[in-house]
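Here the complex is missing one protein chain, while the rest keep their positions.
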Amino acid sequence: MTTASEPATIEVLASGTAPYHKIDPDGFREWVRDHKERALVSKLMTEKEAVEKFVADGDYITYECNYLTRGPNSLLHEIMRQQKKNLWIAGKFTYVDVGMLVGAGCASKVDTGFFLCTPAVRQALDAGKLEVYEYSNVIMTMRLEAGAQGIPFIPVRSFGGTDGFDHSGAKLITDPYTGQATVIIPALNPDVAIIHVQQADRFGNARLFGTGISDVPAALASRKVIVSAEEIIDTEEIRSNPGLTKIPYWCVDAVVEAPFAGYPGTVPGYYASDPAVVMEVFASVLRGAVEPYLEKWVFSVKSHQEMLEKNVGVAKLLDMRKRETIRGGYRA
Amino acid sequence: MTTASEPATIEVLASGTAPYHKIDPDGFREWVRDHKERALVSKLMTEKEAVEKFVADGDYITYECNYLTRGPNSLLHEIMRQQKKNLWIAGKFTYVDVGMLVGAGCASKVDTGFFLCTPAVRQALDAGKLEVYEYSNVIMTMRLEAGAQGIPFIPVRSFGGTDGFDHSGAKLITDPYTGQATVIIPALNPDVAIIHVQQADRFGNARLFGTGISDVPAALASRKVIVSAEEIIDTEEIRSNPGLTKIPYWCVDAVVEAPFAGYPGTVPGYYASDPAVVMEVFASVLRGAVEPYLEKWVFSVKSHQEMLEKNVGVAKLLDMRKRETIRGGYRA
Amino acid sequence: MTRAEAFSEREVAMCNVARMVENGRTYWAAGGGTPLYSILLGKKLYAPEAQYVTEDGVIAPEPMLPYEPMMTMLAARATYRALAWGTMNTAGIYSQLGYMDYGVLNTLQVDKHGNINSTFLGEWGAGGRRMHGPGGADTIAACCWRTILITDQSKRKFVEKVDFISSPGFLDGSEGARERAGLPRNTGPWRVVTPWGMYDYQDRRLRLIARVPWVTVDEILAECEYLPLVAPEVKVLEAPTEEEVHLLRTELDVRGQTTDAAGGWIIWDGEQYVRGSAE
Partner (left out) sequence: MTRAEAFSEREVAMCNVARMVENGRTYWAAGGGTPLYSILLGKKLYAPEAQYVTEDGVIAPEPMLPYEPMMTMLAARATYRALAWGTMNTAGIYSQLGYMDYGVLNTLQVDKHGNINSTFLGEWGAGGRRMHGPGGADTIAACCWRTILITDQSKRKFVEKVDFISSPGFLDGSEGARERAGLPRNTGPWRVVTPWGMYDYQDRRLRLIARVPWVTVDEILAECEYLPLVAPEVKVLEAPTEEEVHLLRTELDVRGQTTDAAGGWIIWDGEQYVRGSAE
């Protein structure tokens, strides 16, 4: 049992010096009040409409999982196809994705995390067209967690002592309760989140199966949320098992029906990956030859569905589905 | 985009003056390291063994839900039966429970929340045998959330300006990111949590169905965790749908098989309440006549099962089960 | 809509709250008594597309009515056919994020600035009478965009200054007081509804804006320890309808625990409503 001590101040022992995305919990609340639909209205639209409407040049964007695993790839492709500019990317648990977005000319800032530092990324860095701020995967997802609670910062037990700390928005303070040095990190409220889920209804009530990265915090923390779904299911189905709904409709601004949106990656419980194309994208970004990949898989088609039709075909899709033999935990 | 400002200090604008349960994130980590079983070993035991082993006089205790709804009633009764003393109760979302525990002579401190302030409670207060510290339900569950993350405190957007704040462990500081006045509240790491769930395996992997209060944070935040379960299920069943496991085994110290442990309340999806006895307990605590209730339902029996046998009987239990006709969301 | 012949005072307050419920808005119902029943009444009769949460984090249920006694949260019937199930922190976090348009709550004591006391009558720590505490109301009052408070009309409930601020109104009434205390911007008390009338706030001070037909403004003011401002035109509220009280009695508060708990009854004598007993 401890009686509250009463320091008049809390010491700030160290502060990172990097720019960080604006923190404004009250402004975020007002955005929610003015823009988030609390009525049950259909938000179904095409990937083209969703990206036109909800992704703007200069936006801070987070996407969930990555290009290989339940990635919102149809939306990522559409963002590149629409040539969005100067995006600030939450580069947590990413792999080839940042290299693709930078290669496509869409990104000018990255908070990392982890990403493959490809020739395109290095060129952009050298040319001063890209800035990178230094966090780590969990620090990024904890920033989203704080953003998802509407609070300006959150204490964490990692990140202290690293050089990343210096190139970030973190601070080291004396915890007023224990007197111990404690790291706090700034909340993250992205402008836009794109998330691929297994099932959603037309209002945006979304089910996710399997492990995840920060899908739910990202949906809560972001001003604009685009959900793509392997399957659109009926709201009656949602109401029949409310325990499966991970993201409620009111967080979601657009719902895109997008079977095989994770291609060439896997969507657990639905289909395995296409290993040849997974290797192709790795080879492309690592060798600094991302353009041919983008040309073939993104720019030469008008939509994800056209890409599946022209470049993949039924046999391969059925084979991917066939190779995914695990069902336990992935169905209602 | 904001560049980190660098104040050398953060102002503490106001501090609550109440005692609060010790905050010691590093000590909690060491407790976990030294006491939490990471091997898969059976933790099945009787309610008597569990309470003898894991509830000590003077412990800070949290229980989930309340006496009416998925309450850990068989464990609460056992704590009273074993006449544990000087417990400090997390009185969030509680109803008749605090009145029962105080009436049984078990509690000497309460962090509230919400509880029926019964004659027994008022007598204890007047006699100086009970202290109450002032929080609110969400502030209490957010304190548990901070404790469940191993951090010393967390910012919140409520509680500021109340008189509860003054009689609590909260502080008002200037957020170093926005400069705005921001409330922070101390983490809560109870000594013991008791939680009733629908299903668990013998190692403690637990499934919860329906809405909840702070079951998962309580399990993570507490040094000693006793789970009672309507059904003990096989670990094969747990592994068949990992998405349903809400509390992993390593948090749990004791597993008690306890069908109808929520009696006289409901366990959603399993059985409805016994309305007559629900009214009986309300009437008893509100009229300051809790002793006859405790004598009949707690002290005169050796175990919850004996109570079911002697005081309830098969017909009533089957009727409670029959009246619970809703299944959607409550089964794997 | 048919005029109801007889109804209780609590029923009047619930009907008046129910008529304010709007489609496409979110409500956090404090606890399970009058606030929840008011919202359900509004949803059933006037605004089916209003959505609500309760403290256990249920999102937009279609409950199976009536409830068993005291089983208004967590129970299967109360959380039936929800769009999602959550926890207390789910409710807390959505309200922190600004997703909750309205909070509906009741209380023991309210003061001129809308501060709410449900903790202590008298001086804290020095005698007096401890009550049940804020429960979820503190978060509702702090974080919902607008709060609707339901209480009875009586001198000991409408006070100059509450003995203990359990849930925040406009605090000391000065501009920016809530923000200075760490609460979200542009939030605060919006309406107070009693069986006799309705209040809003002018410059953060309680103001009477409506009354029921069978009570005068003076009668209301006589039941206020703190004399509220009075709007230039005090509107006259409609009496409950037969549909409203029928629904309340057959589907919502079927055991009358909420509606009968306090206050008198109002009866239509053929020409007007008069206060009387239910006998």
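In order of appearance the chains are A, B and C, and numbering begins at 1 in each one.
In this section, contacts are C-beta pairs under 8 Å (C-beta built on N, C-alpha and C of every residue); 3 or more make two chains touch, one makes a residue touch a chain.
Only a predicted model underlies this, so the values are computations on that prediction, with no experimental measurement involved.
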Chains still shown that are in contact with the chain withheld from the display: A, B
Residue in contact with the excluded chain [from A:Ala104, A:Leu172 or A:Ala206]: A:Leu172
Candidates A:Gly16, A:Gly103, A:Pro190 or A:Gly212 - the one touching the absent chain: A:Gly212
Candidates B:Ala39, B:Ala127 or B:Val314 - the one touching the absent chain: B:Ala39
Given B:Thr94, B:Ser136, B:Gln149 or B:Ser228, the one touching the chain that is not displayed: B:Gln149
Per the touch definition above, residue among A:Val51, A:Met142, A:Val285 or A:Leu308 touching the missing chain: A:Met142
Residue of A:Val132, A:Ile151 or A:Ala206 touching the missing chain in the full complex: A:Val132
Hidden partner interface residues of chain A, rising order: 65, 68-70, 91-93, 95, 112-117, 121-122, 125, 132, 134, 136-139, 141-142, 145, 156-164, 167, 172, 180-183, 210-217, 266, 268-269, 272-273, 275, 278-279, 282, 324, 326, 328-330
Residue ranges of chain B at the interface with the undisplayed chain: 25-26, 28-33, 36-40, 148-151, 205, 220, 235, 238-240, 242-243, 245-246, 248-250
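Convention: only the chains that are shown with their structure count from here on.
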Chains linked by the largest number of contacting C-beta pairs: B-C
Far-end chain from chain B, centres as C-alpha averages: A
Chain A and chain B, separation of their C-alpha mean positions in angstrom: 35
Computed distance of Cα centres, chain C from chain B, in Å: 28
Per-residue multi-chain contacts in chain B, two or more chains: 156-157, 180, 182, 210, 328-329
Per-residue overlap in chain C, given as positions that touch at least 2 other chains: 58, 79, 81-82, 85, 96, 184
